[in-house]
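First, the structure itself, so that you have it in front of you.
Omission of a single protein chain aside, the complex is shown with its protein chains in their original locations.
Here the chain labels run A and B in written order, and each chain numbers its own residues starting at 1.
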Amino acid sequence: MRHLLDTKHLSRAEAIRILDVAEDMADTQQREVKKLPALRGKTVVNLFFEDSTRTRISFEAAAKRLSADVINFSAKGSSVSKGESLQDTAQTLQAMAADAVVIRHAASGAPRTLATSGWISAGVVNAGDGTHEHPTQALLDAYTMRKRRHGAGSRGRDLEGMRVTIVGDILHSRVARSNVWLLQTLGAEVTLVAPPTLVPQDVSDWPVQVGFDLDAAVAEAPDAIMMLRIQLERMNAAFFPSEREYARTWGLTTDRLAALPDDTIVMHPGPMNRGLEIASEAADSARSTVLEQVTNGVSVRMAVLYLLLSGSNENED
Amino acid sequence: MSARTVLHAADIHRALTRISHEILESNKGPDGLVILGIPTRGVTLAHRVAALLTEISGTPIPVGALDVTMYRDDLHRHPTRAPHPTEMPPGGIDGKTVVLVDDVLFSGRTIRAALDALGDVGRPSVVRLATLVDRGHRELPIRPDFVGKNLPSSREERVNVRLDETDGTDEVTIGS
Partner (left out) sequence: MTENLLFRGARIEGGDVADIRIEDGRIAAVGTGLDADGARVVDVAGLIALPGLVDLHTHLREPGYEASETVLTGSRAAAAGGYTAVFAMPNTSPVADTAGVVEQELALGEAAGLVTVQPIGAVTIGQKGERLAELGAMASSRARVRVFSDDGFCVWDPLIMRRALEYVKAFDGVVAQHAQDPRLTEGAQMNEGRVSAELGLTGWPAVAEESIIARDVLLAEHVGSRLHVCHLSTAGAVDIIRWAKRRGVDVTAEVTPHHLLLSEELVRGYDARYKVNPPLRRDEDVQAVREGLADGTIDIVATDHAPHPAEAKTCEWPAAANGMVGLESALRVVHQAMVRTGMLDWADVARVMSRTPAEIGRLDGHGRPIAAGEPAELVFYDADATGVFTTSDLRGRGINSPYLGRELPGSVRYTVHDGRLTVDDGRVTA
């Protein structure tokens, strides 16, 4: 695997491989010595043009647990905020011999531009580009779902027949997009629920059901319900009239939590707006996978970095 | 490719039985023994050795698997290898006598990686090495404690171990 830019182009075999290697990585995190020497001597650069402490720390932990050296580059206060271009930033990293670049950027497509530009020879991992994709988030979500469903017998399995409902701002969500493609690849059935203003204008060729009624979706008893964070700025651009109306109509309230089957898992990529898209009771219930998702994120990112950096790349695409 | 069989099924069984007796003798009994196989075929052999030890000694002997992929020193020279599971038996390895089991001992690099992996999992009191075949050409100062068969070979020759559980038959061949 030379780059991980999206889940749209991730094959079923590749996706399951990543999840299976993540299982092995997770096992090592149970030991007293959590470190592995596999990426010793490799340099991983976290190139974060958008603020994100959580994802950056997760990638940093993953790289360090594999004994790689980590360099953190954040845009604030750096040369980028003074107008340095992506090209010049990338070429500086190349001159420092980075082996992998984990990039988060506000511009959709920036990781692909970086990967195909010829400016760097490092492998590129997309840690979230604009509203386009966030592949490692979808992978850790799938890992979490698989683990909850199959436990110790997860290796080699997909999510065939699993019914997943994703609720929230689909239009602006890279987490939603990455999940839609990956869940389809792994055999799950996906339903999207959102206010009509927050569904892209044309999703006719997406492999999903789309609805505006969360109560109807809850009544369908999905196996997993994933709540997406709603950004309050959207209110000012007339996507919905008020927080109150959003929470009432599309929030996972305590009533809706109670209406879900006991074994439906409640997911959220974080950070959560408690009381807005998700009630505290839902976030803290036994069905909630929010904290597992964070733990699993490190294992999945270890698997991704290992698969990107450990081989000779001779026979890669 | 011309290959000749150097060990048939019966030879393999005799070798493993002898190794099991040697392990018990050197350990003065079954206490504290943990058998760890190195994937893939080392694990199969470890399970056979553990079963033989259990039968001979009358005491259940714990068995597991130790994956060494991520400790190899040549990762960057080959296409990406997916790791195998590491399974520690209940009771762990701290303070135990761990016997590593592999099918073929060659350069010794796999065993070096296994020692590193073992160190990150716990702290055994003693580590021993059992191998079905020792084909020589060591590149590191590593020597086996228990050997099924010494098999002098040239570097270019290929030594293949097939086991019933994974390959449908028991045999060791050497060829070009």
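Note that in this section a contact is a pair of C-beta atoms (placed from the backbone, for glycine too) under 8 Å apart; a residue touches a chain by one contact, two chains touch by 3 or more.
Given the structure is predicted, the values throughout are model-derived calculations rather than measurements.
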| item | value |
| --- | --- |
| Omitted chain's touching partners, listed by label | A |
| Selected residue (touches chain absent from view) among A:29, A:72, A:91 or A:113 | A:113 |
| Contacting the left-out chain in the complete assembly, out of A:4, A:86 or A:279 | A:86 |
| Residue among A:174, A:256, A:287 or A:301 touching the omitted chain | A:174 |
| Option from A:30, A:121 or A:201 whose C-beta touches the chain left out | A:201 |
| Absent chain, residues of subunit A that touch it | 8, 85-87, 105-110, 112-114, 116-117, 129-133, 174, 177, 200-206 |
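We take it that only the chains that are shown with their structure count from here on.
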| item | value |
| --- | --- |
| Intercentroid distance (Cα basis), subunit B paired with subunit A, Å | 40 |
| Complex interface listing, subunit A residues touching subunit B | 1, 17, 20-21, 23-24, 27-28, 31-33, 35-38, 66, 155, 306-307, 310-316 |
| Contact set on subunit B toward subunit A in their complex | 67, 69-71, 75-86, 116, 119-122 |
